[in-house]
Structures are given as C-alpha cells and as structure tokens.
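This is the structure I have questions about; it appears just below.
A single protein chain has been removed from this complex, and every other one stays in its place.
Letters A, B and C name the chains as they come in the text, with residue numbers starting at 1 for each one.
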Amino acid sequence: MFSIAETDIAPEELRQQMFDPGAGGFCVFEGWVRNVNEGKQVKRLEYEVYEPLAIAEGEKVMAEAQQRFPHLKVYCVHRSGLLEIGDCAVWVAVASAHRDEAFKACRYIIDEIKVRLPIWKKEHYVDGDSGWVNCERCASVAHQHSAGA
Amino acid sequence: MFSIAETDIAPEELRQQMFDPGAGGFCVFEGWVRNVNEGKQVKRLEYEVYEPLAIAEGEKVMAEAQQRFPHLKVYCVHRSGLLEIGDCAVWVAVASAHRDEAFKACRYIIDEIKVRLPIWKKEHYVDGDSGWVNCERCASVAHQHSAGA
Amino acid sequence: MKKITIRYFAMFRENAGVSEEVLDMDVATALDVFEQTRSRHGSSEPIGHCKVAVNDVMADWSASISDGDTVLLFPPVAGG
Partner (left out) sequence: MKKITIRYFAMFRENAGVSEEVLDMDVATALDVFEQTRSRHGSSEPIGHCKVAVNDVMADWSASISDGDTVLLFPPVAGG
C-alpha cells in the first residue's frame, strides 16, 4: 500500500493497478518539485527518508484513511533521493464507489504524510545555497495535534 | 480547457500536458464506469451530450474554479457515446502552486459538471433492461441552487 | 401565435418520439413551452430537476420566448 521509491515514480503504471470494477470515483494527488519556494529559486531537491518508520507510519495513515473514508483501493509512493524540477515527489491514489470518499481519503493521506512521516526535504537553490525545509504549516499542524486531547 | 471526447480518454497523455514548473500540487479526478448502480448490475452505459452547451457551461465552471481557487492549469474532458465497465467517463485535472487549491478546484469542477452540463447517462443492465439515470444527489443540489438567493 | 422550434433530449426525446418539432404556439415564457409540450415529453419529473435553454443559451423558466426562438428542453442531467 505504501512504499518508498528511489527512482522515478511512474504514474500510468501505478494507475492501471488501481482499477476495480466497483469503483466509480478515482482521485489522485501528485506532489511535484516546483521551481520556487518562499521566494527562492529552487534548482533541485533531495529527500532523506528513514524507511523503516516512514513505511510503518505511511501504512498507519492509510489504514486510518480506510477507516474514516471507506474505499476500495489505495496506494501511495514517496520518493527518496535527488529530484529535479517537475519530478513527482509523492503519488497518492484512492479508488472508491463514490467520489466523496475518494477525495477525502486522498486529502487525508497527503495531509498526514506531510507532517507525520520521517521524511526530510533539502532544497538546493539556483544561487548555490541549500537548506532543509522547515515546513511551517506542517509544524503548526503537528503542534495542534500534540496540543489536542 | 473543457472538451468532449467521443473515444477513449488517455489520462497519461493529458497528464503530460499539465506540467508547469511553478506547480507543486496536482490533483486529478476520474469518473469510472462501475458495475453496479443502486443495486442493479450494469453492463455498459451511454452518455448523450449536447455539445454546444456542454462545452460552454463546462468552460464557465472552469472559469469559476479559477476565480475561487486560483490555479495554474486546469483541464477537463467528458466522454460521449458508449462506455464499458472501467472506462473513464470524465477526467478533471488541476495543477497549482499548493495542494489546497488543487484539491478544491478539482472538487468544485466535478461537482458542478455533474449537475449543470447537458449530459445524460443511460445505463444498460445485465438483465437486458436500461434506463436514464436520474441523479438524485444532482437533482437535490440543482434544487438548492435554484432555491438559493 | 409564435413559431417555436422545440428540441427534446435524452428521456424527453425518447418519450416524444422526435428530437425536434416546429410548432405555432401561444406562449410567453420558456415555462409555457414546457407545460404545453408536457404530454409530448411525457415526464413526471419535477420542473426543478429539468433545465431549459433558449437559442443555445441556458435560461430560466421565466425567460421570454419570441417568434422564431429555439427552445431546448433538458430532462434531469447526470454527467460524470
């Protein structure tokens, strides 16, 4: 269900494995490497992934999605290593009977994956600088989670 | 931006046209023909589309999505004619800087397309029967719209 | 009397047995056209579930109808 890929993600091959004759709605989210972040020109980026726990936590997120928004099939793959502009960093897909569950489960998975998995992103900028991305939105969500009941 | 296809939709070709170096989030929704609807076994289905108005209204929906949830690129194609189980009936894709707009614009487009475009669906059942689908949820949304201010 | 072209779609076309007809009608609004052809499009669908277009533009049921107009009668849609 959840995996880490060290090489290019191939959306079309993955999509074909999602087919289910009972599925009427199919929602995909892809995270792409974009050329700018917080005003800085990005050249490429690098994901560091601690695989044993990323996979365990990824599977947990997907089980939660299935419980909250029951669906037929789900798959998520996240890249590790060096990525160029336009590369697919993460691919999440949900097939379900109706579209509502497909959208909601897909959104739930990507939102949780961004804040819970031991994955770190280092941006390499056009000006030669580089830096670990401190996802402000993620940190604030994580904080809300830990502050919650 | 919005088109009607008389033959198979080819998601991978369409996806490649959505690339934008400023896009960090890409959301796709596909409607698939499923093998059952309201308890009846479906064999295939048929879309009747009144193209001039379906295209005009489709473009309008997409312009509304752009206004509400600004994004970089959007595309939607809807099938007409005869479709088999598993065929893609509609493909909606949105590329945007961040994922929130991508998800919301994609959802807005498919929700509106289902209730506003002059497109009709006839289901052919395994038992030989057939019938025009009277989308109850669509009718109820249409009613809310017309009853609104 | 106004000369009105009426086009039926999907369920309405099947029920009417024709996709288009030209009638001389005493009508003021799109609603009048719908009501007066109800037997031909033979549907019990509430009007709130149906739509209408006049001369290829989506319209309200209260839209004025002029001589020579084309009225498109749409049964409940189901895209996607």
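Structure notes:
In this section, contacts are C-beta pairs under 8 Å (C-beta built on N, C-alpha and C of every residue); 3 or more make two chains touch, one makes a residue touch a chain.
Only a predicted model underlies this, so the values are computations on that prediction, with no experimental measurement involved.
For the chain that does not appear, the touching partners among the shown chains are A.
Check A:Thr7, A:Gln67 or A:Asn134 against the missing chain and you find that the one touching it is A:Asn134.
When the whole complex is considered, the residue among A:Leu53, A:Leu82 or A:Val126 that touches the unshown chain is A:Leu53.
What subunit A contributes to its contact with the hidden chain is residues 31, 47-48, 50, 52-54, 56-57, 78, 89-90, 110, 113-122, 132-135, 138-139, 142-143, 146.
Assume only the chains that are shown with their structure count from here on.
Spacing of subunit A relative to subunit C, judged by their CA centroids, is 49 angstrom. Per-chain CA centroids place subunit A at a distance of 24 Å from subunit B.
Multi-chain contact residues of subunit A, defined as those touching 2 or more other chains: 99.
The residues of subunit C that reach two or more other chains are 80, listed in rising order.
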